[in-house]
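Every protein chain except one is present and positioned as in the full complex.
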Amino acid sequence: MSRCFKSDNTAAASPEILAALAAANHGPARAYGDDAWSTRLNAVFGRLFEHEVRVFPVSTGTAANALALATLVPPYGATFAHEGAHVVRDECGAPEFMSGGARLLLVPGSGGKLTPAALRTAFADNPVTVHTVQPRAVTLTQATELGTVYRPDEIAAISAFARERGLALHVDGARFANAVAFLRCTPAELTWRAGVDVLSFGATKNGAFGAEAVVFFDPARVADFELRRKRAAHLLSKMRFVSAQLLACVEDGLWLRNAARANALARRLGEAAGSLLCHQVEGNEVFIAADAGQLARLRAAGFEFYDWGPEGSGEARLVVSWDQPEDDVDALAAALAALRGSPT
Amino acid sequence: MSRCFKSDNTAAASPEILAALAAANHGPARAYGDDAWSTRLNAVFGRLFEHEVRVFPVSTGTAANALALATLVPPYGATFAHEGAHVVRDECGAPEFMSGGARLLLVPGSGGKLTPAALRTAFADNPVTVHTVQPRAVTLTQATELGTVYRPDEIAAISAFARERGLALHVDGARFANAVAFLRCTPAELTWRAGVDVLSFGATKNGAFGAEAVVFFDPARVADFELRRKRAAHLLSKMRFVSAQLLACVEDGLWLRNAARANALARRLGEAAGSLLCHQVEGNEVFIAADAGQLARLRAAGFEFYDWGPEGSGEARLVVSWDQPEDDVDALAAALAALRGSPT
Amino acid sequence: MSRCFKSDNTAAASPEILAALAAANHGPARAYGDDAWSTRLNAVFGRLFEHEVRVFPVSTGTAANALALATLVPPYGATFAHEGAHVVRDECGAPEFMSGGARLLLVPGSGGKLTPAALRTAFADNPVTVHTVQPRAVTLTQATELGTVYRPDEIAAISAFARERGLALHVDGARFANAVAFLRCTPAELTWRAGVDVLSFGATKNGAFGAEAVVFFDPARVADFELRRKRAAHLLSKMRFVSAQLLACVEDGLWLRNAARANALARRLGEAAGSLLCHQVEGNEVFIAADAGQLARLRAAGFEFYDWGPEGSGEARLVVSWDQPEDDVDALAAALAALRGSPT
Partner (left out) sequence: MSRCFKSDNTAAASPEILAALAAANHGPARAYGDDAWSTRLNAVFGRLFEHEVRVFPVSTGTAANALALATLVPPYGATFAHEGAHVVRDECGAPEFMSGGARLLLVPGSGGKLTPAALRTAFADNPVTVHTVQPRAVTLTQATELGTVYRPDEIAAISAFARERGLALHVDGARFANAVAFLRCTPAELTWRAGVDVLSFGATKNGAFGAEAVVFFDPARVADFELRRKRAAHLLSKMRFVSAQLLACVEDGLWLRNAARANALARRLGEAAGSLLCHQVEGNEVFIAADAGQLARLRAAGFEFYDWGPEGSGEARLVVSWDQPEDDVDALAAALAALRGSPT
């Protein structure tokens, strides 16, 4: 799998994270999160976010999202989500499953983003009576599934809308690090200061083996999260090894270093792609539109990536991982630049 | 946490498993189980079990059990389980959750074991009509929650009963290694040869960081397991790191070495405990009955363990981990021997 | 089906109820419970129970029970119920279904009754940790499945236990009328005054076509009941016809007249059965123990009834309906008296 730009899920783990695992691997430790690593999470993430938080480690992003939403939304409830969101398209109905059947209400939006206007329309189209599912949350993805990044004021506007309607605001932050690295803002500015209630903080794509954190900014929202996590079989017995990954990510800035590197390499690809680009490159994902012959040529040159969008659209997604070899990126950048000048 | 006999969940991971993780941590690998490690599991476990198998890694034993049962039992179905089984008492209703509400029908039995006679009674007490939940499976735990081990003929007798009634047979093998090590039989003899349909093969308690395998002996039973796993958020993106743990466990016999060591140390404790013993020591768990003063003395000497059984019963559980220091065991053995002669 | 003593479910509806249906069958009425009949229920049942109530009509007893429990118990919760209760044995898992998988914790008890002592034992046997289902309610059946009736002080004692542990108290009152008629107490004395939180008030077995009412004595408990009812497809569009049945039952005492008649006839059977009786006859159900030959003779004489209890126990259940012909009862009484003197 050289020249693999399929997903940041194909990456290995950071050496620092492996080292943290090895360091935690000595002697007994209390099980189920009562260990010395897990019990530090609230404080460490609290400092990171400059706010009191309640942090719950899980091992997949889908678990983080679906459990967070299940805590916010009852079985007869509904969540507004972008029609291209991961929770909608890539989780095999986990949000429905974890919530006991709550519905996702799909909202269109360019660049993978929700807007207050689009949410307003969707809300109006789903009037609340005893005959209808009851909207209770909005979820957005940061960075979005199209590699764009919500600015703090965009989130604040969505949050204002949500609060008015009594909806909680959840952020799927599978690539939250890439968003923070891009904006060079604080984690606080992108979350609770902008009105976010719960964040799925992703580490797996960004250098962990398998570690995500559900971060509640309002302890009152936590409710029965712990029971739901256990019941969904996501309370790991040797939790120290997930928590140690999370600590290794955030305690000395590894999460931002990894993300910044991936972003920078993606930006290089974006510059090379130029007019082929479908969306602004803001995180570690690059979306291009090309014709079938062009994409075939890239693949013939050994680059692996996914087609994107509707069949036949000619869109393709190029994802740069935290550990992407620079050679890969240089080669792809050259190939993209060459492509630009030569449609088939 | 020195002298910790609370659970094999408090143990660290084997150095061999850590090494396997490190070895797998190079370059990109396909995500979601399409990697070079995961795709070898069927063959490797097939050799181990001398049978065609379909193997699905997950990261918790509760996930393995609840997903396996959900595949075997519809929402309106029911599973016979020992009243003290982990699925009944320690999974916060995960079997109900994963199955969409199927019921566990509790069956009593000494030594933590189901018997055909007890199952027959339970079956008769739950007649099948359109007004009742529909029995579809039996689950047993190997080694049991009381540290005893089912012999192949005991399992075969349960399986014969199950087959007659159209019930599938699942084994919660969180400590399957300890059972195999104790009996010195083959994995085949304890599973499909005795009529087992699906096994939750545990590695976490036995030296892994977090890795369990659901092993189907009949491919036709697999059905929609993969979709259920994904939907329950148990399909890890970087699955290679779970699969690598499983391979490191079974490929060169580590699983049996670890289990045999723990068993041997537990046996030493059992001999020391003598008349205090509640159950035969067959795996890595030792159950004693003592008075409150005796248990307090053990704790005062630094030994950590759980009370067991009904409140005030004076029963206690001592679990030996694969990495239990011999010193701990020697000290506890001495303390138990001393206790025997001196009730308070 | 002459001489049918199988169930009060086999009975027809009272002429008064049919008349009420006919009377309600004129012109348009608002749908979904916003009609002139349904909107009177709170007031009418409020007078009956001498308490502010919120009343929700449904068309089956199983719906009443399962929806009531789903409102009181979260998916990871549990409800203590007698091991022979209808919710346990005759609802095909509806309580699990409606609640999203909450568990029923079975409690033994003679005469079909729960006691504080048995509940205390069951509670102690289900300690509450993050690994276990969380007890949230107790449900009892009035009159019980064995035809006995809880006295107000028995209920109050159970309620005291429940309150101490933070459990809600639900009563399956499929035969609540028979209990009130037997005790000649007020509905209030058997419910909120004794600490009952929610009652499934049965009318179907007692002369309605299909009408049950879920009665909340504490409006705060209602929570999302209406949404759950709708979602479970139990909000009837032409609700007036269910509500009209309920009004016809309770507004002029029909419910007590019907129940009193059935009770009196059952008592006559009980006296005839004498030593064959398994339980005191307090409602409209008579349980006898006889040998196979005796039961065969009854059936040969045209009496229809169900065997009861474990297979081969020789127990049988004789249910007297509100409209049971007196001739049937006289004939059965004579047959029972004859039986007493002549075991086969």
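Labels A, B and C are assigned to the chains in the order they are written; within every chain, residues are numbered from 1.
Here, contacts are C-beta pairs under 8 Å (C-beta built on N, C-alpha and C of every residue); 3 or more make two chains touch, one makes a residue touch a chain.
The model shown is predicted, which means the values in this text are computed figures rather than measured ones.
The chain not shown here makes contact, within the complete complex, with A, B, C.
Note that of C:21, C:169 or C:190, the residue touching the chain absent from this view is C:21. Residue-wise, the contact with the chain that is not shown comes from C:233, picked out of C:220, C:233 or C:300.
Residue B:131 is the one among B:131, B:163 or B:299 that touches the chain missing from this view. The missing chain lies against chain A, touching residues 75-76, 78, 89-93, 96-97, 99-104, 106, 124-125, 130-133, 310-311.
Taking the complete complex into account, residues 1-2, 4, 6-7, 9-13, 18, 21-22, 25-32, 58-63, 66-67, 91-94, 97-98, 204-205, 209-210, 227, 230-238, 241-242, 321 of chain C touch the chain not shown. Where chain B meets the omitted chain, the residues involved are 32, 74-76, 100, 130-131, 134, 224, 226-228, 230-231, 235.
FYI, only the chains that are shown with their structure count from here on.
If each chain is drawn as a node and touching chains are joined, the picture has every node linked to every other. Although chain A and chain C carry the same sequence, what matters here is overlap: shared residue numbers make up over half of all numbers found at their interface.
The centroid of the Cα atoms in chain B and the matching centroid in chain C are 42 Å apart. Look at where the CA atoms of chain A average out and do the same for chain B: the two points lie 34 Å apart.
As a whole-number value, the distance joining the C-alpha centres of chain A and chain C reads 51 Å. Residue positions of chain C touching 2 or more other chains: 75-76, 100, 130-131.
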